[in-house]
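My structure is below; once you've seen it, I'll send some questions.
Not every chain of the complex is shown here; the ones you see sit where they belong.
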Amino acid sequence: MSTSTPREAGARIKWVLETHRNEDFVAGAAGLAELSGATVLHGPGLKWGYGKIAEDGHEFGVGKLKVRALTTPGHTDESMSYAVADTRAASDAVLVFSGDALFVGDVGRTDLYGPEETERLARTLYRSIHDKLFPLGDGVTLCASHGGGSVCGGKILDRDLSTLGFERVHNKALHGRDCEAFVAKKKAEKMVRPPYFRRMEVWNLKGSAPLLQRVAPLSPLSLAEFDEHVKAGAVLVDARMPHAFAGGHIAGALNVWLEGFSAYLPWAAAADAKIVLVLPEGADLDLVARTLLRIGYDDVVGYLRGGFETWQDQGRPVARGGTIDTDELRRRLKAGKENLVVVDVRKPDEWDEGSIDGSLKIFVGDLEERIKELPRDRELVAMCSVGHRGGLAASILERHGLRATNYLGGYTAWKKTADNG
Amino acid sequence: MSTSTPREAGARIKWVLETHRNEDFVAGAAGLAELSGATVLHGPGLKWGYGKIAEDGHEFGVGKLKVRALTTPGHTDESMSYAVADTRAASDAVLVFSGDALFVGDVGRTDLYGPEETERLARTLYRSIHDKLFPLGDGVTLCASHGGGSVCGGKILDRDLSTLGFERVHNKALHGRDCEAFVAKKKAEKMVRPPYFRRMEVWNLKGSAPLLQRVAPLSPLSLAEFDEHVKAGAVLVDARMPHAFAGGHIAGALNVWLEGFSAYLPWAAAADAKIVLVLPEGADLDLVARTLLRIGYDDVVGYLRGGFETWQDQGRPVARGGTIDTDELRRRLKAGKENLVVVDVRKPDEWDEGSIDGSLKIFVGDLEERIKELPRDRELVAMCSVGHRGGLAASILERHGLRATNYLGGYTAWKKTADNG
């Protein structure tokens, strides 16, 4: 009458299967192994600091399941997939964990070793997908490492469910392309590579990251403690939505909305920075702490108790940010005489989908190091796809003594109203 | 950073897709429609009391999904499947809701219209699977109506995940069989048909079942109230495990372990019976209430507050049941002179997998009406696969003045020790 969890059913974790040395988050394998006594399996070719190597074709049983390790290089050289059979039904696989080789609607990126290696990796990936994965059969369920929104694949669909057969025919990165066309497409990709990847690569190879089970709870800070940390150089991150930030904030804060932490905070705050937080009401403190550690921040000193209101209710100075809407932006650009520059902070592959004429294109992650390219004598309007990264951009510029208005709605609204009009 | 539920994401329920007039539980469609304002879709050919008919090939969109209705008769004449495409990827289906046509490892039963119709239905089902479902493509994910343990298919595997491609090759009811062989196999099936199916068929056709959102919470009963209901003819159901029941119970109680309610209680208690319960510690009261309504009991008067201990602590008479283990049973049967009969209460298709020599085979659901076949002058040992249904059998016999010992371990233990020995 009830469905029990694996734990309630008496299951134990015996194996942790790593598909590759991930670079976009702290892998949980070492921590899970400590908690459970499980053995971690990795792909061959790297000097891992923990776990064991699974060679191509290695098989082992887990209850009535049979797992087979497959080397599927391309995203990285040590990338693995794991095919799983339900031996009660057949010795053929029912599902495959494909790591960063094959996603729903896309394939893994092949640019992480640098431009000179991209072609080799792309060619290798093509072979892994066609010669190792697809032969498992059209009816095999695909369990990929990333879903929509990941930085590890440009166009992954936000649908969890797919099969090798469906991807063989409909995957947009593959279909209709022979190996050469595929390689050409991969070489043309413009993907960003967040700076924290470097720390993750080392930690995940050595297993040296702080274990998630040791994450300290986020400390509430009194205003006095908060002041002290900020004075001592901590990076102040305001995690509220850009509207709230524009309505009132502490001067000098970075504005990264909570859902954007993983993808954008590492561009704006150094991996070894001390972090102090201003959180929105109702933020899940444990999720925030875990997310920050997952992307490598191991020196989070705490969050201001009571949030931004504590600040304002003590009569502290309140900074405000500018926002602009579609009508006003369009009107002012149309007038033409305006001293106005749109700074398009989206990612390079988004620019290809269209942009506002005359905009200055600098990805939000590059803004800090390219700050000198921004004209100091003109009014800046930060634009992204909807207004989140625009808010971050505005806060980065504010920290550098520039002032930018955030375009609420961003290119989505621009395009929509252009279509309508 | 968080994953929202469909509700949190602002989704509304607009359609409820019924694959057929289910007979093994109260369908939630009418209740869900009331709560959500959704429209229920049914297959053609029956006089439904609610909802609309979806003709073969009917298509409609749900956001970026496209749903196509397919008539796939065979389990019943009005059986439907629904293929779903993600139009961002392709107009081909990514998944199909196959109702009771195709399961993981098995297909729907075809005996519900009686033996004279089984051949026709089996032939129809074969065509539905091969001509309507499989052509959707090997890479289509299968979403079947039932999982392992259902009374609607004999050998459904307890794995949720499969595809049309995997089932096309590995489904044990299909592979290697042409239509004639398939029909022959289906005609040879021996499946039980619980008596409450009849009530469910009417309710689900008319939409006349009590709505789940109206299920009253289970009432705790004082011992005085409990006595009164039992005296007035309520059926007393003791939901503890057979060991606990054997250790002490109220004379006259039916013993149906909680997890066995759906599958076995309807064989032992009439659909319109008043039910009073003795529950184990920690039983989920809402789940119990919902389960009972789901199988049609709409007159559950409550449960004894404090459970069996309330009874014993008042000094009420305690009945006990006998149990026997493998060693003792084997020894006594071997001795041969024993006045002992094993009553094998498993289902007919389980008997085919082997049984104890000389056992009397009566399915637990038939025990009551075949009670006269049991010898009154011999010692009875009730046996099922492990000892749950054996406990129910023992309690049924006790209510009829017979006395049976429950074989703990059942045929599983018997076979295991035979293999060992």
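Quick notes
Order of writing sets the chain letters: A and B. Residues in each chain are counted from 1.
To be clear about the criterion, a contact is a pair of C-beta atoms (placed from the backbone, for glycine too) under 8 Å apart; a residue touches a chain by one contact, two chains touch by 3 or more.
What you are looking at is a predicted structure, and each value in this text was computed from that prediction instead of being measured.
Because every chain is the same sequence, the assembly can be counted simply: 2 are drawn, and the full complex in the file has 4 copies.
The rule we apply is simple: only the chains that are shown with their structure count from here on.
In whole angstrom, the spacing between the mean C-alpha positions of chain A and chain B is 45. Against chain B, in their complex, chain A makes its touches with residues 1-2, 86, 88-90, 92, 94-95, 105, 137-141, 157, 159, 161-170, 172, 258-259, 261-262, 284, 287-288, 291.
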